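Note that one protein chain is taken out, while the other chains of the complex remain in position.
Which chain is which? They are A, B and C, in the order written, and residues in each are numbered from 1.
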């Protein structure tokens, strides 16, 4: 069955393989009247572009986006927006070796089992390049959310054993350094750790955090399309994510009700919460405080050290995988997390518009 | 927008409130020819029934299921199966107090913000009784999976600070003790912890683990309906879940590629993995090994000790919530997790049937 | 796959068989705050109730509806509304004969081919009683549309060769006579025709027309969920419908552009059309004039005269089908058409709310 369409109202359909002609996305259901140009999207794509630091694949790709439809006189028309990015650096390498065995930690084996064969060039559809369409669509969702006063920001929370210190938090910093950490000191330590991993021909994992600010209360559709359920699906659909949490997350399980409950209080005539253990969601619906979440990424499965596996002849073999590997996925995944969050938040915001008869009456009067 | 339908092919629509006339589910898309009777479903419902131990609400409900459609001569007909459970113990209590303020940690405030008002009797739709429909549908999914040789089993992994010892693992034990733990010793310690919580008028959280055995490789629909993404949504749609992980989960983020990668090897002509850090899913597709996952539940928000909150007049107040509270949700949530996993696994299994032209040709020949 | 759910936002899931315990519908996505009671729904159900004239099956059913969820203090809560109608007149007849062969014009053969067997009692799920859920949901959609000033009305346009005269049009009349025709004279002639059909042990077909008034311009979602495409699916999902048309319909195909185009003109500062050949839809979107449509129903396949068919042993046989047959479906189908139109119009109206950025900004400000 088809699994490349995401969203209910703001609906994206991504397509493309690592070494195909191009990758892209069709955004259907984007409301009409949003000012949008290629630069708006390129800015997001540049944040996930390879080759920008020594910790990412040396593959060189401009990842230039072209808008093919859905925009007229600088504004969205309400019809599908088609975005395309041409691949330019598909090396005409010899893939016969990689085609012959299953890389550990990759989807080679499972794609073969599911589809009978696979596009083995650079991972095909299971490559991280698949996220180009998500990020292009995320740029649009983010721009529309910003017009509604809602901010979505992701950043690297930890790399291997190195975690940021919230006291040093500086979002701007995260956009400047190669780790994506909003803490210059932690970032420097994380770089040390990554260098050591590379020396050891190994790879590292990490955590991406994301915060949504100024989302109104009332967003989320119980019981199955709760806001946290939608975000969980969004994040787990990103390759390499192995855990996801909202608010205090795993820690809540060992807490107590008296501590974990966030007390309500009045401030300037508005209902506020004294704490935010819940991460801004109660009963699957936003409560007006910040939405906080974390996605946990496994270490890049492509490593340079020798590994055991099997080949297509059913033989146990040892392999040294060549090629262009990121020693860590996390810094480039930050904008992917931010994009998936933005798309999900926007979609939920649009879904909420039909919740009440009075809102519908006001709309049509 | 509507959020009470879940699944793509095996599709469930749940309905009902804590203190309404009844709760239920319509299962649409259940294949024809499955032997099914009320006892099959009742067995699952009995596992979540209240009042079975001192750690669950003393509310007395038989939770007897009636099949209203979709079964003929003892077998499913391929048409929608409608299941209903009448509420019998809606106490004609005075709800005016609870209607007047927002309980911390509950969805009272967010439902009011979303819908303009709420059914405040027992939490209305945000009550745990909402899961009756899920469990009834889960019983059907589990039965069909069992016919295909696939087993789904959930159990309590931890309660507060008490975690099971895998060396003591005994699934049968988990069905006998009040904690749902497959480890008699840990269960006894967890009971001590729960008793202390109750004495302190407090509540506890915990973790439910779930394993799927004998699922064929190839199940899951990249890139958005990956098996792990589908499971994540399923679990996060359960009230009180704050984190979810597959395989090593959060731990993978601080691991290294050389450790986290599962090496393939041949055994009796079949491809196996030496370890299962991945939890049975690679690239969003099952790899033939056990699917392992954990859902983290927050402590029950209803506690007997005094709490701060606001009332509908916009005043800061202190409240002591009366009523029938579970000091912990986890033991009764085990069967809910198992049900949501079974529904999701079955749905993904059905979705996979159209993945290959050769499979389709074989089917129609 | 599952096919018993209809709608995108206002989403209905129907269930139940002719001779099962009950039939019903779950309405998910009904906005909160609509005043609703059982009488609102019963009024619609009474319009399709059997036994009300000599031209309908003599089966006696009260078809009393019970609301099981989704209403609190007389208003919809935004959560799923579950409606149930118990079957009371499932005669304990001997069905062994009807189970043994395939009735011409019925779904007996196709259900067996699809599902491997069928509930043969009274047609099972393929019975006209399946529409009870649609009509119950249609009552809710109609009530909400009425609050927005939108009227949906269906009536019998023709029975066999007898067609109404538009000059005699009187909607009230259609609710009083047994044909559902808004023209007393045509109705009398149609009755004569039906009596003759019954004498000949035969059955008749006919046409149901439906008009939607005061629908704002702008409703419909190109290119696949156009308003006319949505209505076409809705109508063709009703058993026995063999053709559907909007506006001039089939006649448009033999017309010319100069005649078929509706000229725009100004009236009191508003854009109007001099004619309405288009039936109120241009490019799949409502244009502010009346939506007009017609659904063509085949004659009831159950007739008392002898017919040729085959039995389950693969033998050619001749049969005289006993039982309770309607000599015509049309009069009872009027409210089904009206219900499906109302559900579809409401769903499209809700879908339109996210079409423009300015509308979204206004909503959330």
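As a working rule, a residue touches a chain if its C-beta (ideal position, glycine included) is under 8 Å from a C-beta of that chain, and two chains touch if they have at least 3 such contacts.
This one's a predicted model, so the numbers in the text were calculated from it and none came from an experiment.
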item: Contacting the left-out chain in the complete assembly, out of B:97, B:147 or B:185; value: B:147
item: Given A:125, A:273 or A:356, the one touching the chain that is not displayed; value: A:125
item: Omitted-chain contact residue, chosen from C:53, C:89, C:168 or C:261; value: C:261
item: In chain C, positions touching the absent partner; value: 1-6, 8-9, 14, 102, 104-107, 109-111, 113-116, 125-126, 130, 158, 160-161, 197, 200-207, 216-226, 228-237, 239, 241-250, 252-258, 260-266, 269, 271, 274, 277-279, 281-288, 296-303, 305, 307-310, 314-316, 351-352, 354-356, 358
item: Missing-partner contacts on chain B, residue numbers; value: 9, 29, 31-34, 76, 78-79, 144, 147-148, 216, 222, 349-350, 353-364
item: Residues in chain A touching the chain absent from view; value: 1-5, 7, 9-11, 13-17, 20-24, 26, 28-29, 32-33, 66-70, 72-73, 75, 77-82, 84, 114-119, 124-125
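Please note the rule applied: only the chains that are shown with their structure count from here on.
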item: Self-contact between copies chain B and chain C, residue sets same or different by half; value: same
item: Chain B-chain C separation of Cα centroids, rounded to whole Å; value: 38
item: Multi-chain contact residues (two or more partners), chain A; value: 9, 216, 222, 354-356, 358
